[in-house]
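What follows is part of the complex, with its chains left where they were.
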């Protein structure tokens, strides 16, 4: 019964599509949400590829950033208006021919900052990490 | 006369549009190209904004990444197929209501790696940096 109160992917996606329509139009959705963790998927889109049919670096960054944002929802709620403060990303292997997946974990929460780590792979090959990122979301000061 | 042999923005943009149509469709273009440096512009697009009319973080990352790639062209040529190896980006201020500009400088060139720094601002306000990035492009090994 406690589960009924947990944030669900459908709820996140409905909010995402309604309030962030441009971000949702990229094809990203929340796949799962847990305690300080989330998984996101970018649905493969021929129109966004690079020569050689590679998924682009900026697409990977966008998915990593969004996955950590979803994971932050599990900590501070869906309407927190947290914004990315900084992120570093490493591109490890070509990503081709499939949906792109990202799992984000929140490693630290302080009053004004959420920091986490994100791993990306092509759906079906979770052991072949294609990019790895780490970054910070700034939590806005509460208004009294 | 030597200038005639230098890479020009028009040449870069023609190549970009032809070979990387998905990247060019984002609205990024090369604005200027120099010795180990380039400036790129993202033309303001209402359809890409976040609530509050903010330019998104992934849009800033995409422009930073592309600007450094253009700057790398001035060192290793336009058909080098260099790929981003890693990049870190800091988001400093909201970016709103204007074209986004990025100037990239190549700080180091070695056999297999180009490293540079990128500053971003909203056109017309070059003293208000909205994001700052630094990253590496990997130079593919030459085929004999």
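Per-chain numbering from 1; labels A and B assigned in written order.
One rule holds in what follows: contacts are C-beta pairs under 8 Å (C-beta built on N, C-alpha and C of every residue); 3 or more make two chains touch, one makes a residue touch a chain.
Here the structure is a predicted model, which is why all the values come from computation and not from measurement.
Q: What is the copy count for the full homomeric complex in this file, when 2 chains appear in place?
A: 4
Quick note on the criterion: only the chains that are shown with their structure count from here on.
Q: How many angstrom lie between the centres of chain A and chain B, each centre taken as the mean Cα position?
A: Centre-to-centre distance between chain A and chain B: 24 Å.
Q: Hey, which residues of chain B end up touching chain A in the complex?
A: Those residues of chain B that touch chain A are 19-20, 22-23, 25-26, 47-51, 56-58, 61-62, 65, 83-91.
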